[in-house]
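Heads up, the thing below is written out as structure tokens.
Every protein chain of the complex appears in place save one, which is left out.
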Amino acid sequence: MQLKHVLEVDQFRRSDLDHIFAHALTMRAIAKHGTDNRLHDKILATLFYEPSTRTRLSFESAMQRLGGQVISSEMAAETSSAAKGETIQDTVRIVESYSDVIAIRHPDAGTSAAAAGVASVPILNAGDGAREHPTQALLDLFTIGDELGRIDDFAIALVGDLRYGRAPRSLAKLLTQVNGCRIIMVTPPGIEMAQDVLDALIASDVAFELESDLSAVVGRVDVVYMTRVQKERFPSEEEYSAVQGRYQLDPALLEGLRDDAIIMHPLPRVGEIHPGIDADPRAAYFRQARNGVFVRMALLDLLLNNQSQD
Amino acid sequence: MQLKHVLEVDQFRRSDLDHIFAHALTMRAIAKHGTDNRLHDKILATLFYEPSTRTRLSFESAMQRLGGQVISSEMAAETSSAAKGETIQDTVRIVESYSDVIAIRHPDAGTSAAAAGVASVPILNAGDGAREHPTQALLDLFTIGDELGRIDDFAIALVGDLRYGRAPRSLAKLLTQVNGCRIIMVTPPGIEMAQDVLDALIASDVAFELESDLSAVVGRVDVVYMTRVQKERFPSEEEYSAVQGRYQLDPALLEGLRDDAIIMHPLPRVGEIHPGIDADPRAAYFRQARNGVFVRMALLDLLLNNQSQD
Partner (left out) sequence: MQLKHVLEVDQFRRSDLDHIFAHALTMRAIAKHGTDNRLHDKILATLFYEPSTRTRLSFESAMQRLGGQVISSEMAAETSSAAKGETIQDTVRIVESYSDVIAIRHPDAGTSAAAAGVASVPILNAGDGAREHPTQALLDLFTIGDELGRIDDFAIALVGDLRYGRAPRSLAKLLTQVNGCRIIMVTPPGIEMAQDVLDALIASDVAFELESDLSAVVGRVDVVYMTRVQKERFPSEEEYSAVQGRYQLDPALLEGLRDDAIIMHPLPRVGEIHPGIDADPRAAYFRQARNGVFVRMALLDLLLNNQSQD
């Protein structure tokens, strides 16, 4: 496997996934015993043009767990030369002088790909636009594999805002690489999954159905993947509350969930999952967040080891 | 001594203080020779929901002096998921996946305790609300011990804003753990020490008196602890200036100060201490700031060594 950049979900074939996930398990074993030193002479630059403490710290922790160093721009949109009109290509050609790998978060879709077009170091897409968040999709599928014991032959409910949420969109696209997966999309009108993703699922023979009643779905799946419904997508407070209230996982709803099923959420949550179920062994969302570090460790290591063999 | 979290001044008994301060002396010796490597496989996360470059950098320096790594959020209120409505509990349960200890600064009192309620890693309160700043109190008392040669049997003047200042409030509470301390509170009307602190002093038989004339007090104490009077607490510029001008330590006032007395200030200062006395050997405030690193090194080491023995 030759991993040059991590730009989009579509770049990964099934064999890549198997390889990355196996490596993430190795990384988890390393993290258990503190840190490793294999990237001790490497520097990760994180360029965040959009605030995301969680994702940034996850990448930075991953780098440090492997002995690497980090240089970081938490508010690049305001503090970097972008504010003076510099292109991302120029920024990257300079920051690659300072670092061995660059993670970019940007509000505009395609920014990471544009960066990779000129970069001599690996680029990691840490989320761009409303479309792609490939490392989130990888950690989600890794979590499914870790929790269920398989990444094939399972049913998953994607619940909530499937149109604007980067996470469910990216995960759905990644599911084209597994076998025997059935997706139930549970979403209110107006924020359904976009047609290009549905087309990709059809082209890959991934079974999916559309639902609107969460309670009817809970008992039929191995994974309930909740997402935050973003308030700003709705014309009025009233309409938002109606949708928001409709997709809340609480102890009552949970009774219908199978014992071996799991609950996931890319987090942050704002009411979609009642805190009362955090202690339930099926609540996997905090383990999911933790897996993000292991998957990002794996990606950093794969990217930088390739690099050093150039 | 089993140190699990550092949340509030009241958690410390006298024996804890002796232990922490002895350890801080060891840390000072380490820092003198550069750095140590004992926390090389540990990561500190600093989550600052309120700007405080000084406190944040002090914690981060302490961690690095022990060989540890740091991941940092300088403006968490704007850049983290808190802006999307996430609870501190959720944030902490995620950030604990990325780090081995978390320092939190927050405008709301009780945030650190709430975080500790769910955290599996140690939480350090780096200041929350107007009430608690336990590491400041510890470094203040450590400084008194280092300068006077004792943490018992001394008289201290707390001067300025005793109501809204976290530092004098936290220090006063910590003084319930020492013997033979006399506190003279020098403060204008309206910003006196809060009743709950006075009650705690009474309950612990700590002698205190209330004064308003600084010049009458200076010659009677071993420690003059100045604080900044915050402009925004006063209804008019005029009233602020009257108070601010009243509590200014200048070379003239200093003539009344005993030779073996010291001057402290949690800093930043804005006119309360005339720069002309910075070179006076009794001016201890910059040494006090430096001690902050040693005390925080001691706390980090005690927290993480306990942790690793779990």
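Read from first to last, the chains carry the letters A and B; within each, the first residue is number 1.
Criterion: a residue touches a chain if its C-beta (ideal position, glycine included) is under 8 Å from a C-beta of that chain, and two chains touch if they have at least 3 such contacts.
The structure displayed is predicted, hence computed values, not measured ones.
Novice: Which residue, B:25, B:57 or B:130, contacts the hidden chain when the whole complex is considered?
Specialist: The missing chain is touched by B:57.
Novice: Given the contact definition stated above, which residue among A:1, A:29 or A:94 touches the chain not shown here?
Specialist: Selected residue, touching the omitted chain: A:94.
Novice: Per the definition of touch given earlier, which of B:34, B:189, B:235 or B:281 contacts the omitted chain?
Specialist: B:34
Novice: Even though one chain is hidden, which residues of chain B still touch it in the full complex?
Specialist: For chain B, the residues touching the absent chain are 33-35, 48, 51-54, 57-58, 60-61, 64-65, 70, 72, 74-75, 228, 267-270, 275, 286, 289-290, 292-293.
Novice: Considering the whole complex, not just the chains shown, which residues of chain A touch the missing one?
Specialist: Within chain A, the residues touching the omitted chain are 40-43, 45, 47, 69, 71-76, 78-81, 83-87, 89-91, 93-95, 97-99.
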